[in-house]
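Comments concern the structure below.
Yeah, one chain of the complex is gone here, protein chain that is, but the others are all in their spots.
So, chain A:
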Amino acid sequence: MNAPLRRVAISVLVLFTLLIVNVNVIQVVRSEELRSDGRNTRVLAEEYDRERGSIVVAGTEIANSIPTDDRLTYLRQYDNGPVWAPVTGYYSLVYGNVQMERAANDVLSGTDDRLFVRRLADLFTGRDPSGGDVVLTMDPAVQETAMAGLEGVTGAVVALDPSTGAVLGMASTPTYDPNQLSSHEPAAIREYAAGLESLEIDPRLNRAIDARYSPGSIFKVVVSAAALSSGEYTSDTVIPAPRELVLPATSTPLENFGGSACDPSGRQSLLDALTVSCNTAFAQLGIDLGEDRVREMAEAFGITGEGFEIPLTVEGSTLGDIENDAQLGVSSIGQQDVQLTPLQAAMIASAVANDGTLMSPYLVDQVRAPDLSVIDQTDPEELGEPVSADVAGQLTEMMTSVVENGSGRRARIPGTTVAGKTGTAENAGPDHNWFIGFAPADDPQIAVAVFVANGGGTGGDVSAPIARDVMQAYLDGQGG
């Protein structure tokens, strides 16, 4: 019986080797994958043991961690939570983390490579490890004014510093209280989330960057830029502006807003066409320019269909497929399949304001170690130059006329010249209301985009006043 016994002994060895190999695969090869799985709450629990860094705006912590007595040592709390929620996001036991809490997680949790030396020092000195701080570019007055302006409606506001790309404000409504989602009581968290989910629109969506909408007439700025850049047009060039435009190869007539004539003569200058936001003129202009030139200009402004990070993830804005001249005409007035995020709309205004140079938008100004020493400072970056300084000057002149004499009158600020463009976009529901603009027109300090979903009025009525308040709040703060 000894021969089979030896074979049994060897088989046992093989079985155990199999176990050991399998354990090696799990604990070494798949270790990282299993450790970082979103459903593995071990790492999260470990994170809660560490003091998470703060999110700071203008010297004030809008998100910080305070010690508690319960098992998850630190509690995340948000000061003025609903106002900053679109940017901070939440840090939840149940739902993980989103927005800045996610994008800057490595810094906040202290695992970022730039904090490595510090971590090493913590290990030797026995100091409790903690995360680094993230200092945002945002301006409290802008953010608060924007959120107040959007109160009661669904919408978004984005404000940029045109010369750097720094995000000054990013509002989205309806909003929510991130404190409720970041508590240590899973049942309460789930209950609050269920309340949010039962709403028609989930407030946890940041409409400034997570969603795209038809831009309507604000897109005429891009078509104007394409026309002026072609060299065949100036702001004074007179273009056809009929009462009705029958689109090529269709029998569908395209009308102006309210069915009115843009000019009794049926022709008007490019400047006048933008001022009164003439649909027929811009549809024809787009068709005359051709798809390539319109698309190239849109891409130069950042409408490439590709998303990007600021470091929050921004949905890509797109023109959609344009199959024929009829669709090109409709696309040229910002309808058809043209879809922009409010951030993208603000980038258009910002590039015009910055003499044609588009700056890369960014939210994080500084990354600081727990001892407040700055370990990273963001340098503004150029994203491209969609238009020349000359074209930018002409566009500014045209957009100033919109606010001075046209549809954007309600964006006027006493004592300051404002440039802008309104948009009223048709969609399945009531019209979307847009306004993009910047101020002061001769020395732009702030560029904004205001979007109100299904506002039902016009961009000039609904969105322009919000833009005015936001710009004024910022300029007041800068001046005083």
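To be clear about the criterion, a contact is a pair of C-beta atoms (placed from the backbone, for glycine too) under 8 Å apart; a residue touches a chain by one contact, two chains touch by 3 or more; residues count from 1.
As a convention for this text, contacts and distances are computed from a predicted model.
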The complex's invisible chain, by UniProt name, from "Ion-translocating oxidoreductase complex subunit C", "ABC-2 type transport system permease protein", "Sugar transporter" or "Cell elongation-specific peptidoglycan biosynthesis regulator RodA": "Cell elongation-specific peptidoglycan biosynthesis regulator RodA"
Chain not shown, touching residues in chain A: 1-6, 8-9, 12-13, 15-16, 18-20, 22-24, 26-28, 30-35, 37, 39-43, 45, 71
